[in-house]
Every structure is written in structure tokens, then in C-alpha cells.
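Only a single protein chain was left out; the remaining protein chains are all shown in position.
The block that comes next holds chain A.
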């Protein structure tokens, strides 16, 4: 309980793009590199605005950082699996951007690994849509690459 008290006195307020204010302990805030540098830049009593992060993504990141404190390796693994399982691909994408912006080191290994697992059997078209990439090949250029590695197009999941 003593810890809670000190938390509230030192806690840092984070204002998300959709106007929600989160109070987090310095231990949690310090695990986000971007916030660390913002704390140094601003007076710590001020509310830090996060223009690229919404409440859902920030709450997820905080949930992860708070929940990860499990003691055993297998418990951490189980927690991570459950945490990722609850997220849709769309939510994962938003979370990925938030994690990248906030530079949450703890998640910079797990997120790419999870996304890689989910997209490994997806089609090229799915990938373009997912990452918002415009196809800049001419049809003949694309056909040529596809022909060279035709086997890599076997066993692709339906979108």
C-alpha cells in the first residue's frame, strides 16, 4: 500500500489523442523511451500529450507492462500468449504503431514476432492492405517475379 501512495504522488499523467488521461507510475513510464525523453523535456507536473496513441492502445501497453511481472519464465510466456490472443489483426496493427512510437522496449521483440506469425501465410494482396502499401510494379514486372518463385505462392491462407 505504501507503494501505491508514492505512486500517486510521483505518477505521470498521459493524455491520449482521444482525450483520456492515464496516470502511470514512473516504473511503467520509464519503460517507454519516448515518454522518458518527454519527461526530461517537460516539467514532470505537466500532463504529457501523446498525439499518436489512443486510449485503447495505451491501456493495452500499460496492461502488458503491469502484467508482465510474473515470476517464472513459463508464466510470462503464458501471459504473453493470452495477451496477444485477445487482439485482432487490426488492433495489433494499431498497437504496433503505438509501441513503435512510444518505443516500448519490452514489446519491441514480442510484437514483431506475433505479427510475423500471423502474416506468414498471408497473400501479397493482404500484406499490401495491412501495411497500406501501394503496388508500384507494372503487371508484367510482378508476373515475372511471381513466375520465378511460383512455389512460394503455394499453401497461402485465404484473406
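Basically, contacts are C-beta pairs under 8 Å (C-beta built on N, C-alpha and C of every residue); 3 or more make two chains touch, one makes a residue touch a chain; residues count from 1.
To be clear about the criterion, contacts and distances are computed from a predicted model.
Chemist: Assign the chain not included in the display its UniProt protein name, restricting the answer to "Cytochrome b-c1 complex subunit Rieske, mitochondrial", "Putative F-box domain-containing protein", "Vacuolar protein sorting-associated protein 9a" or "Sodium/glucose cotransporter 2".
Modeler: "Putative F-box domain-containing protein"
Chemist: In the full complex, which of A:23, A:77 or A:128 touches the chain missing from this view?
Modeler: Considering the complete complex, A:128 is the one touching the chain left out.
Chemist: Where does chain A touch the missing chain, residue by residue?
Modeler: Against the missing chain, chain A presents residues 52, 96-97, 99-101, 103, 108, 111-113, 115-117, 119-121, 123-124, 127-128, 131, 133-137, 142, 145-146, 148-156.
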